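Of the protein chains in this complex, one is absent; all others appear in place.
For chain A:
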Amino acid sequence: MLTRTIALLLAPLVAATAIPAPALAQDGPLRITISEGVIEPLPFAVPGFQAETAGAEQIAADITRVVAQDLTGTGLFREIPATSFISTPASFASPVAYPDWRAINAQALITGAVAVSGDQLTVKFRLYDVFTGAELGEGLQFTGTTGGWRRMGHKVADAVYSRITGESGYFDSRVVFVSESGPKDNRARRLAIMDYDGENRQFLTDSASLVLAPRFSPNGDRVLYTSYESGFPRINLLDVASVGRRQITTVEGEMAFSPRFSKDGGAVIYSVSTGGNTDIYRTDLNSGAHTRLTSAPSIETSPSLSPDGSQIVFESDRSGTQQLYVMSASGGEPRRISFGEGRYGSPVWSPRGDLIAFTKQNAGRFHIGVMRTDGSEERLLTSSFLDESPTWAPNGRVLMFTRETQGASGGPQLHSVDISGRNLKPVPTGGFSSDASWGPLQR
């Protein structure tokens, strides 16, 4: 029942944000109200996870907070405060007092327990559908180290999210981005990595040279980015664990930029500019073999592969303005897919394969939008002075992007929004931040 309810929450994704969705009410306890495009989030209760070993109380409380924040952060769930609880479980094994949870209108109940032994951490949890009075899925246990306690909370929240929505989660994931500081006309830029929620931020490079647009490898172990370290734009490959980096030998040209990994992580697709002309190439990382994928006298850049690796979406101004095109991954004649007003850039293929996210510039405003892969059903999710560079959450339900404020004191800040246009919010990054690449769910 919970699953069906949240499926309803996720279903009206085709509704444009500006158009009020019809009010939707349902008889029975699982009431969902959609009005003015705002969904009534599903109420859940998560009593503090039990500490099953002495001294585990703090980490148990911290993990409980991560679980709650992950779920409420989606905009699809609302946490019922502990002060409302009628009772709390005496232990992880205690039977659930369903009437006490029904009385406070909790629709989902999450219980958990935490044990610490040395630096070993064990977290287990159960999820209950309060109104049917039954457990939703089986209890699960995660083991790891205490240093990775936040990840354990994300794992629990991912499992809960997945069981209730029927979608895979995205909380146990990381984001690589450009951390920026200093005045607008002399800004320092460094690559940085963080958890999806902005925690555990670490720098990957220093600020000695300009860096642009990092991109995660499919399994998150490496990052491609554009670096001016050599004095000219070149493509660097960075190993996340060792922070070691090397320059990729690309096709000869004055500038190489806009890299992305192939789906197997074994090749790079990117742009090279020579004589003012920018085209897209592919280079195999093992053999070093190059393939030219476009050969037009216009700008072809920002390539992004479909999840099956068979097609590439990219931007080109061959028509006179920036528009989106799709071609075979081996090159060939592209077909234009963007036909609305304005200019379209930085397309990214959804990991689900169903949508392409993009930046649209029209009438002095910038938007993040999504369209089907044939260009139909274009929907704009945001609008501001300058929004750009979307990246997909690993489940294809949320986008992170760069929002820049105007003026001399303005600057970029990562934001996220779900693909219905709801739940728009800044991502905490401890300073200016841009050009996020959202990595895969971690193992």
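By our rule, a residue touches a chain if its C-beta (ideal position, glycine included) is under 8 Å from a C-beta of that chain, and two chains touch if they have at least 3 such contacts; residues count from 1.
Just so it is clear, contacts and distances are computed from a predicted model.
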Quiz item: When you check the chain that is not on display against UniProt, which of "Glutamyl-tRNA(Gln) amidotransferase subunit A", "Polar amino acid ABC transporter permease", "Peptidoglycan-associated lipoprotein" or "Spermidine/putrescine import ATP-binding protein PotA" does it turn out to be?
Solution: "Peptidoglycan-associated lipoprotein"
Quiz prompt | Residue, one of A:S346, A:S420 or A:S433, that touches the chain absent here | solution = A:S346
Self-check item: Residue, one of A:S230, A:T249 or A:S310, that touches the chain absent here
Solution: A:S230
Exercise. From the listed residues A:T301, A:S338 or A:T429, report the one that touches the chain absent from this view.
Key: A:T301
Quiz item: What residues on chain A make contact with the chain left out of this view?
Solution: 183-185, 187, 189, 210, 212-213, 226, 230-233, 254-255, 257-258, 271, 273, 275-278, 299, 301-302, 315, 317, 321-322, 345-346, 359, 361, 385-386, 388-389, 404, 406-408, 410, 435
